[in-house]
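Note that one protein chain is taken out, while the other chains of the complex remain in position.
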Amino acid sequence: MMKLKGVMPPIATPFEDGDVASDRLKENLRRWNQTDLSGYLVLGSNGEAVSLNESEKLSVVEASRAVIPSSKIMLVGTGLESTQETVRFTNQVAQLGADYALVITPSFFKGSMKPEILYDYFMAVAESAEIGILIYNVPKFTGINMEPELVARLSEHPNIIGIKDSSGNIGQLSEIVHLCEKGFAVFTGSAPVFFPALCIGAVGGILAATNIVPQEFCQIQDLYAAGKLDEARELQNLLTPLAKAVTAKYSIGGLKVAMDVVGYFGGHPRPPLKRPVQEAEEELKQLILHVRDRAGS
Amino acid sequence: MMKLKGVMPPIATPFEDGDVASDRLKENLRRWNQTDLSGYLVLGSNGEAVSLNESEKLSVVEASRAVIPSSKIMLVGTGLESTQETVRFTNQVAQLGADYALVITPSFFKGSMKPEILYDYFMAVAESAEIGILIYNVPKFTGINMEPELVARLSEHPNIIGIKDSSGNIGQLSEIVHLCEKGFAVFTGSAPVFFPALCIGAVGGILAATNIVPQEFCQIQDLYAAGKLDEARELQNLLTPLAKAVTAKYSIGGLKVAMDVVGYFGGHPRPPLKRPVQEAEEELKQLILHVRDRAGS
Amino acid sequence: MMKLKGVMPPIATPFEDGDVASDRLKENLRRWNQTDLSGYLVLGSNGEAVSLNESEKLSVVEASRAVIPSSKIMLVGTGLESTQETVRFTNQVAQLGADYALVITPSFFKGSMKPEILYDYFMAVAESAEIGILIYNVPKFTGINMEPELVARLSEHPNIIGIKDSSGNIGQLSEIVHLCEKGFAVFTGSAPVFFPALCIGAVGGILAATNIVPQEFCQIQDLYAAGKLDEARELQNLLTPLAKAVTAKYSIGGLKVAMDVVGYFGGHPRPPLKRPVQEAEEELKQLILHVRDRAGS
Partner (left out) sequence: MMKLKGVMPPIATPFEDGDVASDRLKENLRRWNQTDLSGYLVLGSNGEAVSLNESEKLSVVEASRAVIPSSKIMLVGTGLESTQETVRFTNQVAQLGADYALVITPSFFKGSMKPEILYDYFMAVAESAEIGILIYNVPKFTGINMEPELVARLSEHPNIIGIKDSSGNIGQLSEIVHLCEKGFAVFTGSAPVFFPALCIGAVGGILAATNIVPQEFCQIQDLYAAGKLDEARELQNLLTPLAKAVTAKYSIGGLKVAMDVVGYFGGHPRPPLKRPVQEAEEELKQLILHVRDRAGS
């Protein structure tokens, strides 16, 4: 099986006339397939998984599986709020050929999500899942944080094989890398700290901005691996403003605008999310031009 | 149609062997039907709606509808993360006979949920919904708050007929009552402030603790209506510790323990939620005994 | 001694040419003395106590004492970050004739301010203070909240005689009233919930807006005491927008503008605080006019 590392986009889900546009999704994937991306996250936050119903989700998985080659990782977001539902959906997705499942922390009942509850949850899911699972820690969406000690305990389970930590907290990421079992795959989900994440030992990044500038982020990892720290840092600094614009600043609507700008199919997010206003589009264009001028890609 | 006011429980969803236990649900409802409760919230937070799949949700609605008399309000939680899905599910539920839909604020993409986005969302849902909708504001679960000015603007739509505000913020509730259209039904969702909520003009409460002590909360409203403020306040003070125990302190697991204690079917919540440990059960028993001794019910 | 209850302003501190303007302060007090205010809080948050050095603070206390009659309560804010400094300063202020001290929760080392630390702190201060102390709970400034159970334990000390709770949380205030020793004086520090605070048993309010419209807030309490709940609630609703404008919205700069509008000396706050821009002044004027038109004062 492919090594769990490298740069992966949490791929956007295209819509046409309000419906999932599988053909557009496939076109996007075919183009990404030509880059050095190590794989894909399907049905992640940026894939608007929470805005889809279950049959739509399954259609996205099927369409993706049809186009993602076996040489690239296919990771699918499968976490729901109850253990039972997460297991059911994870195994449904496994049957459709997903390589691994990314399981978000349950979060609706925030006050109840004590470490022991989260421990039991992930252990129970791992025990019943037919594919390996990665923990998805994304406090900005869930209000829940997975502490390094808890992740370390979970990393002992043979079917819990990694984490996407989108906290952006590099101190926490360092501790996760240091405390977890050897071979546990630690990804950052925060593009502005991709370079420092590599410095402290992360194996890669699952980053919204790589829907748009996949090759540039792969290059950061290549430069880092080649010991060219100054160049890696410089490229990171060049990419950070664009990465922030398509997440914190303009969210998924902005990400889709930027995809359109670079020739992928972006389109509209599903309401209540929106494409940002016209000025935002202009700003995103400028940011992309700036990256391209300087990165020479 | 029945008047939208009074005391309603967000009814718990019973499980047996991990599955929705419709018969148990009906038994509970038949017993609640004999109280002065004005109606029910089906598929609320305390109904563990987020832990169910869609076919389970529909079975809960059907079972409830079969037993809830036309003299009592049947409110159903129908909010999902996208406008499209919320409308689809609301209208499915309307077909099954729900009187009104309670629509929670979308919240996964917290940073994007600006007032205008929330305004457009509720307006679009109201426009397409076949039944009247109430806004559900519950910051402790969603991280989103609906400001009074926003609620006031939405209250102008004829199909947005009320709100359940579980913020516990009485200043905010006052402003909502004051600013919204005449006849807009303002409920508090926070039992410890039920009495002050009535003082500032709320029409009722949708309160977890009324799964256990429905008649006592109805009595607070009766005392208030009769101008017996001191007695109403005293009864509130008596009930507050129990109300906090089955929400903030022990959550839904505690609520279900307490239901078992008073003879309803409580059972287990769906994991990862749990019944609290034995000592909690003892504490809940004592709290209930204390209420019964003093309230004489 | 005067009864610890009623409506009190946390009086603003006037500055001229950057220095404390004691004469202006005395003029303001002489005018407030003609109202039904039960007393004053000197050196509160709205008095910009944190922006003064110690000799300035003492001059404010002296000037106030010279003008506040013995028929009105003189409460002085004395809390600092260490037990030792709080005791020292409290007793200095006691020597200058303050009736009571309002002691804010220490808050710089937020993570260390566990309930036991706060308990020991207030007990130690109460033990050494030469005048009675009231606890000052203001989470929006301190990031610390005093839970009702903790306040109840502290209320057993004979020298801890009350609390100003500015949380705005009426559920919490209810529990404080209910759990604390008889005679423990519970004030709200949040004007928009003054009426509901009275409903649940608070003895009064220490409210920024009463620098501007003292008599109107006294009237709410009078109406409540006379059982005229509807009129009290209506007056509260009338005053709430103004009360929010001079706190949450425009802060102390706005409070001082509004003071100038109604003929008190407001002036400028000490930088970095500022008077708000011209439009804010216009808005504040309109809010005050609206209150006067309707309240007929």
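Order as written gives the chain letters A, B and C; numbering starts at 1 within each chain.
Keep this in mind: a residue touches a chain if its C-beta (ideal position, glycine included) is under 8 Å from a C-beta of that chain, and two chains touch if they have at least 3 such contacts.
Since we're looking at a predicted model, the values are computed, not measured.
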Contact set (omitted chain vs shown chains) is A, C
Among listed residues A:54, A:120 or A:175, the absent chain is touched only by A:175
So which of C:70, C:112 or C:286 would be touching the chain we can't see? C:112
Given C:66, C:226, C:273 or C:289, the residue that touches the chain left out of view is C:273
Omitted-chain contact residue, chosen from C:59, C:159, C:215 or C:251: C:251
It is residues of subunit A that touch the chain not shown, namely 168-171, 174-175, 178, 190, 192-193, 195-196, 199-201, 229, 233, 236-237, 240
Determine and list the subunit C residues touching the chain excluded from the picture. 18, 45, 48, 50-54, 81-85, 88, 106, 108-113, 117-118, 120-121, 124, 140-141, 143, 248, 251-253, 270-274
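Keep in mind that, in the parts below, only the chains that are shown with their structure count from here on.
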Are the interface residues of subunit B and subunit C largely the same numbers on each copy, more than half shared, or largely different? same
Quick check for the class: compute each chain's Cα centroid; which one is farthest from the centroid of subunit A? C
Averaging only over C-alpha atoms, locate the centres of subunit B and subunit C and give their separation in whole Å. 36
At least two partner chains per residue is the criterion; list those residues in subunit B. none
